[in-house]
Structures are given as C-alpha cells and as structure tokens.
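Beneath this line is the structure, given in structure tokens, with notes to follow.
Of the protein chains in this complex, all but one are displayed in their positions.
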Amino acid sequence: MIIATKKWFDDRPTMTVYQPAVTEKKWVRRALLSIALTFISACLILPLLMVLYEALRSGWDVYLASITEPDALAAIRLTLLVAAISVPLNLVFGVMASWAIAKFDFFGKRFLLTLIDLPFSVSPVIAGLVFILLFGTGGWFGDEMTAMGWQIVFAVPGIVLATLFVTFPFVARELIPLMQSQGTDEEEAARVLGASGWTIFTRVTLPNIKWGLLYGVILCNARAMGDFGAVSVVSGHIRGVTNTLPLHVEVVYNEYQFTAAFACASLLAFLAIITLIIKEIFYRNLQNQRVKS
Amino acid sequence: MTLAETKTKTLLNVSYDPTREFYKEYNVEFSTFYKARTGIDVKVRQSHGGAGKQARAVIDGLQADVLTLALAYDIDAISERTGLFDNNWQSRLPYSSAPYTSTIVFLVRKGNPKNIKDWDDLVKPGVQVITPNPKTSGGARWNYLAAWAYAEQRYGSEDKAIEFVSQLYRNVPVMDSGARGSTNTFVRNGIGDVFLSWENEALLATTKLSDAAEFEIIVPSLSILAQPPVTVVHKHAKNHNVAKEANMYLEYLYSPVAQRLAAKHFYRPVHPEFADKKDLQRFPDVTLFTVNDVFGGWQQAQKKHFNDGGVFDKIYQPGR
C-alpha cells in the first residue's frame, strides 16, 4: 500500500514543486524557532547566568576567598567523597540489574522495573526521612548502631545512604533499554563458541554498552553531587563536617553572605556545565554506536 | 597518636539560627581560655538551623554535646523524648540557664512608610508582616506570644486575642521555617512592610549588613523577655569524654569575656556590668514580660498554642 502511494506520488512530481510537503511555511518556522529559543533562554540560560553574575559581582578576590575558606573546602571534599562512594555502588547495581533484566525473560520483570524506578519519583524529603526511621534514635537499627558505636544518620554514612537512594535508578535506567535494544545474539554466539561469562561480559557486552554506561554514570554523578532535599534531612548541618556543597550554599546564604553563597553555587553550576559537555560527547558516541549496530 | 587524642577534644554545639556570629567568636575565646587553663585543645563544631529542625535532629540522634537553643520547650522535648539529660536541666545554671536574653522588636523600611508604631498597626489591612513559622522556628514562637500577650492585655479577653493574632497572621505573605530565612525574605528580597524579629537580628540588620541604612527599628510598647537557654547533653558528653569541657563551655558563657561578646553580638547580657557601655546603649528600654508571667511556662504555652489543633492551627482553618 505504501509502495503504491509512493508510485502515485512519483508520477505527480509537480505537486511538491510549489508546496513544501514536509515542512512549514517560512514565517511559521521562524516563529516556532523564536518561541522555542525564547523559552529556553528565559527558563534555562537566565538562571545559569544569574548564578555566575551574582557570584562574580564582588570581584575575583571575594570569589576565590569564598570557595577556599575551610568550611567550603570541607563541603567540597565531602561532596566528592559521597559521590565517589555512591556512584560506583550504583554503577555495579546498574550493570547487574540490566544484565538480569535485558538478557533474560522472567516472571515479574515489569514490576521489578517499576520498583527500580521508585526512588526517582519519591520526594527527596521522604528519601531522607526513611533513613531517620531506620537509623535514628529509636529507629529499627538505631539502638544497635549506637551500641556498636556507629553513627549513621547525622554523619557521613547517612548522607551516603540518602544519596544512594536518590541516585539509585540512574545507571540502570540508562542501560536497560540500551541492552534490550541490542538483544542477546552476540552474547549467545560467544557462549556457543565457549567463552566464559566474564569474557562475554568484558569482550562482547561492555564494548557495546560503554557509552551508555558512561552516560548513566555522569547523570548519576551530577545528581549525587547536587541533591539537597534528602541530605538536608539526614545531615545535621555540622559546619565543616556534614555539610555537602548544596547544604553549604544554604548555610552561607542564611549568613547574609550572598556573594559567597552564589560563588559556591557557581561551582555546582560549573559542574553542571562540565556534566553537559561530557554527556554530549558520550551521547554522540552512543548515537554513532547505535547507527553502527 | 594517643597523645594527640587526649590533647585535642571536639565539642558539638547544636544551636538555632541567629547565634552564628556570636558562637563563631565565642568558640575561639573559649578554646584559648581552656587551653591556657588545662593545656587541652578544644575544637567546637557548630550546627545551626531553625530551632525545631535542630531539636528534631538531636532527638533522632545528632550527637550534640551542648545545646544552645531558642527556647526552653525544645530542650524539654529533647529531655523528655530521649532521656539524654535530666528534666531539671534549667536549674543547673544561673538565670534559668539563659546566659543572654533578647526580645522581639519591629524592623521596618527606612522612614517607616506605613507608620508602624505598635502591635495595633500590624493588624491593619494592607500591612504586610514577615515572621517565620511558629511551628518550626523558636523566634517565631516568641513573636506570636508577644503579640498574644499584648492583645490580651490591651483588649482584655482571650477571644479578642485570638482575633488579633488571626488578623496578624493573615497579613503574613511569606512564612519561612527559620528566623534567618525570614530576615533574607525581608532584607534581601524586599518583601513585607514590617519584620517581627529578634532584637539581636534587627540590630544586626541595621548595623552590619551592607544595606543597613535602609531599615530602622521600632520598639513596641510591650514585648516579651526571650530567654534562649543552654544545657549540656550529659550522656553524649560523657560518651565523647568531654563532660568537663561541655560544662565549662556553658559556665564560661557567664564570664566577663563572654558577656561582653554577647552584648557585642546584640544579645542582652545577664551581667551588663561586664559589657561595653557603647554596646549596651543599643538596647532600648522596653516593658518586658516573661512566658511564666503570662502563659504559666513554656509547656502550657506550647500545648495551648502551637501543638496540632492548638490556637495557631485554628487561624488557618478555612471559614474563619
């Protein structure tokens, strides 16, 4: 039927000469383009510029002083530490989960997918609250932890746990559809040729998913470093100890040091920009890979 | 290794919003004093936030060694819920364990364009009042009680007082969770005509902030004596092996050095004789009443006004 249409279409080329069939009139295109660009400028670019403007308003010296004062440095270190622990853990989980889900068929798969997505739509506030209920005084494991001398909430472990929760689905969500689209043919061939499971994964699967994997990691990392709601509930806000960079921004903001607050915020904004650049590179490679396969 | 451990000790002071600048300076003074006296280095860590948030965190397990909160009720709640220290904590230190006091004043914009002079002016239509949420902020509870006491005294009945505070809170366009959030809203973001504020916050805003000249302080005819109390969290301090340091940290708040520092950071010292005369001149004369006078103590006040289903909740019930 399609072929017939095409033939009929080809027979009457004059139809397309004066009427652009698959695009809009020039003024419509211009209008749509300007609406889209205006919207993006107002909604996305303006906040970014505002952060940079406010951060540099009092000059470079103030800027540098704000981001190198001891509490700010401690916050940067903590943020990096939390990301360095939580991203690899969620990466391992993401690979495991996508292997199980994409390469095999089993009962309850859709439901499992929904559960993996759950942290994504749970309010960060709730994500923090649940760990208080587990490890706070009077919580399920609170007293045991105290007895063993372990401080979970209002200390670094609690911040890591809350971050793990909110960034839980990122790598898995990126890998599962990718691995599903690639199917299992290559791995099965390798298996028939006698390759071990580890060899199949490292030699066959990993090269196929590496860009998607990195793409997931970079998104996971951005979220891990930027979370506010969940860590705010479990942090305890001890200066120089349990304030992550986003929390430090709030603390400084509440001390009337607006320039310093925006300076620290700008660090996070730079991080966002770097994330976008790296992500763009990975995404392009991912697209190329898809085209090839 | 062991030498370093015994020589350096760490204290965690969990405090409320506006004490940041004071304790920053006090901690340095205390460390110097303590080192000179005992040879032990004490590093004091700070945690600040809305009073409710801070008390909640301690109840849930934040390892505070000393508490320096905005009002006695929050400390009572911690004692009651966790048993980390005795419930007679308030009698341990002089002046009901409050080494400095403050009160509630009005901060208005330069020239007082809405002509605000006393509590009655806050309930006029078209006047926007900024105050934090009494459910989560200690300062906000002092604000509320001051307004209530004024109305009860002026109009003579509880019903009139309910009406008065309802009217007042209907004039509130933004309600932050802590005192610092509210100061930002009023000072930085320019919302509201009058800001119900701790006196120390108001003085800070009119002297220290870059746009200090844009505000002035109005002292109402009647206000409340706000007593932010302090206590040692005995169990934590003992576990962390800092019991001595924690006790000393709070006792030293009554010393001439600390009292002088409190006045410098706009708190009214309980020993004004130690403070700088210039600093004392900044505190206007106000008729002050205490929570015990008017409300019979914090427990009663909290139960009647701020607990769920209390008077404050009724203000926001539809149809009023």
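All chains are identified by letter, namely A and B, in their written order; residue positions are counted from 1 within each chain.
The rule we apply is simple: a contact is a pair of C-beta atoms (placed from the backbone, for glycine too) under 8 Å apart; a residue touches a chain by one contact, two chains touch by 3 or more.
In this text, contacts and distances are computed from a predicted model.
Undergrad: What is the missing chain called in its UniProt entry, if the choices are "ABC transporter ATP-binding protein", "Sulfate transport system permease protein CysT", "Transketolase" or "Cation acetate symporter"?
TA: Its record in UniProt gives the absent chain the protein name "Sulfate transport system permease protein CysT".
Undergrad: Any idea which of B:Leu11, B:Val44, B:Ala64 or B:Ala77 touches the chain not displayed?
TA: Spelled out, the listed residue whose C-beta touches the missing chain is B:Ala77.
Undergrad: Residues on subunit A that touch the omitted chain in the whole complex?
TA: These residues touch the chain not displayed: 2, 5-6, 8-9, 12, 15-16, 19, 21-25, 29, 32-33, 35-37, 39-40, 43-48, 50-51, 54, 93, 96-97, 99-101, 103-108, 110, 112-127, 129-131, 133-134, 139-140, 161, 164-165, 168, 184, 187-188, 191-192, 196-197, 200-201, 219, 222-223, 225-229, 232-233, 245-247, 249-250, 253, 261-262, 265, 268-269, 271-273, 275-277, 279-280.
Undergrad: Please give every residue of subunit B in contact with the chain that is not shown.
TA: Residues touching the hidden chain, for subunit B, are 50, 52-53, 55-56, 59, 77, 81, 133, 135-136, 172-177, 185, 188-191, 306-308, 313, 316-318.
Basically, only the chains that are shown with their structure count from here on.
Undergrad: Could you pull out which subunit A residues touch subunit B in their complex?
TA: Subunit A residues touching subunit B: 132, 135-139, 142, 146, 151, 153-154, 236-241, 251, 253-256, 258.
Undergrad: For a test of understanding, state which residues of subunit B touch subunit A in their complex under the given definition.
TA: 12, 17, 20-21, 45-49, 57, 59-63, 82, 178, 180-181, 183-184, 187-188, 209
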